[in-house]
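Removed: one protein chain of the complex. Kept in place: all other protein chains.
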Amino acid sequence: MTQTNRLNKGGRIDRQRILNFTFNGQRYEGHAGDTLASALLANGVNVVNRSFKYSRPRGIVAAGAEEPNAVMQMGATEATQIPNVRATQQALFEGLCARSTNPHSELLSTLGNLFAPLIPPGFYYKTFMQPASMWMTYEKVIRKAAGLGRSPRESDPDHYEHIKRHCDVLVIGAGAAGLAAALAAGRSGARVILCDEQEEPGGSLLDSRELLDGRPASAWVESVMAELANMEEVLLLPRTTANGLHDHNFITLYERRAEHLGDLVPEIDGRKPARACLHHVRAGQIVLATGAHERPLVYASNDLPGNMLAGAVSTYIRRYGVVPGKRLVVSTCHDDGYRAALDWAEAGHQVVAIVDARKHNDAATGHWVRLAAKQGLQIIYGSAVIEAKGKNRVTGARVAEIDIPEFQTRGSVTDLACDTIASSGGYNPVVHLASHTGARPVWRDDIMGFVPTKMTGLIPTGGATGIYALADVLKSGIEAGSEAALACGRQSPEIDLPEVDRIEIAQAAPLFQVPHPKTTLRAPKQFVDLQNDVTAAAIELATREGFESIEHVKRYTAMGFGTDQGKLGNINGMAVVARCLKKSIAETGTTVFRPNYTPVAFGAIAGPHRRELFDPERYTALHAWHVDRGAAFEDVGQWKRPWYYPQSTGESMHDAVARECRAVREKVGVLDASTLGKIDIQGKDVREFLGRIYTNKWEKLPVGKARYGLMCKDDGMVMDDGVTTCLGDNHFLMTTTTGGAAGVLEWLELWHQTEWPELDVSFTSVTDHWATLMVTGPEARHLLAEMTDIDLDRDTFKFMEWREGDVAGVPARVYRISFTGELSYEINVQAHYAMHVWKKLFEHGDKYGLTPYGTETMHVLRAEKGFIIVGQETDGSVTPEDLGMQWCVGYDKPFSWIGKRALTRPDTRREDRKQMVGLKPVDQTVVLQEGAQIVFEPKASPIAMVGHVTSSYYSPTLGHGFALAVVKGGQKRMGERVYLPMADGVTQVAEIVSPIFYDPKGERQNV
Amino acid sequence: MERYSVFGLIKHALSYHENWQKTWRSPTPKKEYDVVIIGGGGHGLATAYYLASRYGVTNVAVIEKGWLGGGNTARNTTIVRSNYLWDESAALYEHSMKLWEGLSQDLNYNVMFSQRGVLNLGHTLGDMRDIQRRVNANRLNGIDGEVLDAQQVKEIVPIMDCSSNTRYPVLGASWQPRAGVARHDAVAWGYARGADRLGVDLIQQTEVTGLNIKKGKIVGVHTSKGDIGAKKVGCVVAGNSGVVAGMAGFKLPIESHPLQALVSEPLKPILDTVVMSNHVHGYISQTDKGDLVIGAGIDAYNGYGQRGSYPTVEHTLQAIVELFPIFSRVRMNRQWGGIVDTTPDACPILSATPVEGLFFNCGWGTGGFKATPGSGDVFAWTLANGRAHPLAEPFSIDRFYTGSLIDEHGAAGVAH
Partner (left out) sequence: MFYIHCPYCNERRSEEEFHAKGQAHLMRPANPEEASDREWGDYLFFRDNPRGLHQEMWVHAAGCRKFFNILRNTVSYEILETYPMGEQSSVLAEMTAGRERGEPRRAAGAVA
């Protein structure tokens, strides 16, 4: 069976190019220019999916973004699976492989029919409660039945791009209004972007019966597009959906570059282009030319395959050369519904009847109505299709006279044999984007639809505003384009409108749900939201149960929660609610429109920001050496820091760290400390400024000296620490923690710019300018002496001083500061010299046993000395006093420095605050767990936690485990025992000791 | 009111569902109530339910300016867990967890509380230290929890990239098996139905326009439908707390920020637990309907617009694709925003106020949904007794003056 429904001529497909595809494992042929949906219809495929809740057969309803049923699983391989592809928006390509997301199952179908009455909306809230223990089992079954497509199980082989753009005028939609607007804006010289979601521009003009300047509408489209393509300032984005409008006219455009080519992006000239590009656009003005979606009528069994939108029937015939059936019944309440019948008849197929809800006198003035009558098509006035007949495809339409205001049928029901029912209840302007930033659309009774409210920078036009007559649409488009250009300071020239016959349109009737001889609750199912199987009865039931707000109805019934987000059904649903509550649709109101307009691949939103581009990786100037040396790395902020350097013999971390520790304590080690934040501070008031920002005193720090400082927030809690050096009278260098650098700089700027602008200080981040090589250990002086012209004599170059000079032949600043407790020199050189100096250190250092060490060893060594790490010993709830660092607090400074006042609040004065102490495990072989909770009374119940272990290591120097911890009132509990109940049931015991485990007198740094 | 059961469903099916009753009444407000609760969200409705069911106070009205459960109850990512660090918050959230564990049966309304477990991932050594600390504390507080390494995480979520190839490799996680998700709307509806059944008046589409305060004592509220007297008033209006506090003439240490979330299109079951990561900033679970629900971070500015900034959502999806490369082709259907009331220590305020008889329950930040039952019960007790429930005592406004904050920020225990 090949393309039984394909016409021999007409449409915009290329009959010479045959494309093979498979659907549910069966092979089919289509043509270039087809969508998956048009190709399936051409091949006479009726059932494309099964419904989600009742497992009912479903066919294609629409031809665009509003399609609820034809939602497919696509992809030929596991990695290229795409769930929930809308067949009406998927261009056909050679080898396309699609499946129904919910395949047919006789059993499910039977069960669906059988149990349908038992699963009204909200049924799961009322059941599955007994026994309580069974819920997780019930849930498994429910979950299995739910969902549509499936996620791929392998990683995406394609990639995605982002582009940031600015323009004067963004025109969304390249239908009649959008093209006219783009033309007007483009001719003004404005920077214009024109995007359109379809495979080719033109919108409804591509299947229009009307002529522009005496030519087919598509010819006008081509000429306008050709002119726009030649304009330098105009960017045309085909296959591009404006999916989200955000504040201040920021909008994302989802350009699908390869989805029409394959499920895997083909290589072009040896390069693999991006599968999609997400444009981040800031537009001066946005012209919203998004048109309107046709609204179906809601009648019984309107979900049977063969029930379609009237406009979609026309689109398939005129654009794709496909007549999706043999015998047609049209059910409509306005003129446009007649076009489907005219197109159908012209294609040589039988139009059984046009059923018009309007009385003869109300409809007969319409142009299309008269044309249909003239062609002898049977028209049944004052009536509607109340029910479709059939099993897997429509076999008939039941027609009755209806009384719209009374919501009832009259007289007898006539059965018409047919295989297709095309219905149309009017149009819903596509207002989604105009509502994304919170504006609510407004109901207009005259057009029976919601239109956008007025917003700055957004100009709706054409169908999106409820203007449907082609001549008016073109005019409104040109006006919108000119207005947008003008708002950007551009004048559009006068533009001649193409000549269009003005056709008579009769007033439409307000029909949404069609009455049935039976009540809504008893009639066969009348579907409102096809994808979620929401019926008019379900909505009526929800309102009966007290779910009266439209949001309640939506949430109780799941109406509009599908992948189409209610494009097809929501307005009908609101009409049903309004009918049940005896309100108007305007009073019922809409639910909230949110991005996305149509779904967007996660990968496209993420763009290239994955793996190493997820967050910048920062390396020091010595990174290559560390890699070469086989270092294990640790993530610290964005930095990659050497964690430890295992020897190539397969040395364990424990052994490596022990070896590195011993090297530093006994000989000499070197640490790449370049990641420490460095802020260059200049100005005559730096000392005053530091005195306000740091807890301790700075007014007397002389040139050549360095000092450790603690920084608090104004709540008194420690936020950062580091050494600051006086380089010159008005010139200081502050160091910060690695992770805190950016935050500290912003903190300094904050206080300077907002509170103390009178102080003469300025700040520059120099973190990346200087590399920091920390040489530490008893042999440090001997080693450095070989390489520098600086006098290293211990009494001339004292602890907490710095000198400038040459190291390894390059200019350097050397600081005599120590984070290990050993004699240390911190060599700072311009980053580009760092590798040279580092290598020279090792040339000279071999004989001293120079050993590179990483952050883990740094931690062990500093903890042995009781030095804190901000963020490890502190967590935002720790004051300098809690840390026992009163020596670093200038209580009598004249200025009330940041954090001081907070230290005298009732809670910060408490004596039983958690205070930093050392812990020595009673069992010397034990290394306590970092994060272990501490208790005084291990047998108490409930057990009271009094602190936790903040740092804990094995010390190769001490020969046992040791820890730093915070313990309630700990500083007065020296020598007491505490308990640490662990997850494995063991309770560790430790003694509270001084946090300084090694060299308490501080002699080692002065050898 | 009838009990819900499968037999009831059959009975109603036989009569074409024509005989269902209203889930709740639409009463005309009385002149005066013992307690008026401002705010008909999950917390307000739970408060009303427990006032009536546990503390015998049935002369209660809940006044809601829109529709029941229409604020953050309708907009959150439905995660329920209790593995908070500090004793005070852990006690409150665990109290809530215990109530969650019988809630469907208690309410005779299936809130679909699914105890599928929550993983809080660690990506740095610091993260893992914090996880150890938190799980140790949880365990001693009687809250279930384990620390898992990357391999164990992989066993629970095989589809997650737990390799060392990611920018911030997964080093491990905390795992709370009793944690999970629930059907958010059903929680509000279940409490509403339960409260209504016990005589509580649920008054929708009625806005409180002012507080009637006489000599420093609350005596009622002014509403868009007239004045209503009240002996006590409980205010539970996330996203509007500052506005109502303003009516009473005092300030709260609260800022209202946008918090965004998004869902994918519905998929067949693929993710069976909740995965959260503070470090890369994203959290994800799959609803029973099949959507992946993904939460983003809080936007840094104040906003009542129920929407936030695009980069926040973009960054979250980058984190999700980084953790789950197989979701790259899954598509985002819809995003939205709620308004979260944040406090300086990321902990709620359950407190008496300078006005006698006026109590506030607010500032839940990102923790509101999971706290619904516990917050409701504790606040109901507080309103019934006119003083803070023992679990609520640490959460008074006074802590911002004394400095005894319960800082869940520093503990990294805060994340939705």
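Per-chain residue numbering starts at 1, and chain names A and B are given in the order in which the chains are listed.
The rule is simple: contacts are C-beta pairs under 8 Å (C-beta built on N, C-alpha and C of every residue); 3 or more make two chains touch, one makes a residue touch a chain.
All of these numbers come straight from a predicted model, not from anything done at the bench.
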Q | Absent-chain contact - pick from A:Leu750, A:Val922, A:Ala944 or A:Val1007 | A | A:Leu750
Q. Thinking of the whole complex, not just what is shown, which of A:Arg611, A:His782 or A:Arg905 touches the missing chain?
A. A:Arg905
(Q) Among A:Gln491, A:Ser896, A:Gln924 or A:Ser994, which one touches the chain that has been omitted from the display? (A) A:Ser896
Q: For the chain that got dropped from the picture, name the residues of chain A it touches.
A: 246-250, 282, 437-438, 456, 714-715, 746, 749-750, 753-755, 757, 896, 900-902, 905-906
Q: Over the whole complex, note the residues of chain B touching the chain we left out.
A: 240, 242-243, 251-256, 299-305, 309-311, 344, 400-403
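FYI, only the chains that are shown with their structure count from here on.
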(Q) Rounded to a whole Å, what is the gap between the Cα centroids of chain A and chain B? (A) 22
Q) Which part of chain A faces chain B closely enough to touch in the complex? A) 80-84, 117-118, 120, 123-130, 132, 135-136, 139, 142-144, 146-156, 158, 244, 246-247, 250, 252, 280, 436-438, 519, 521-522, 537, 541, 544-549, 551-552, 555-556, 558, 561-563, 565, 592, 594-596, 599-603, 605-607, 609-612, 614-615, 617, 634-636, 715-716, 871-872, 874-877, 902, 905-908, 929-933, 935, 942-943, 945, 948, 981-983
**Q.** Parts of chain B lying in touch with chain A, wherever the complex brings them together
**A.** 4-6, 8-10, 12-13, 16-18, 20-26, 66-68, 70, 74, 87, 102, 104-105, 108-116, 123-126, 129-137, 139-142, 146-147, 159, 165-168, 183, 185-186, 189-190, 204, 264-270, 280, 286, 288-290, 305-307, 309-310, 313-315, 317-322, 325-336, 399, 401-405, 407, 409-411
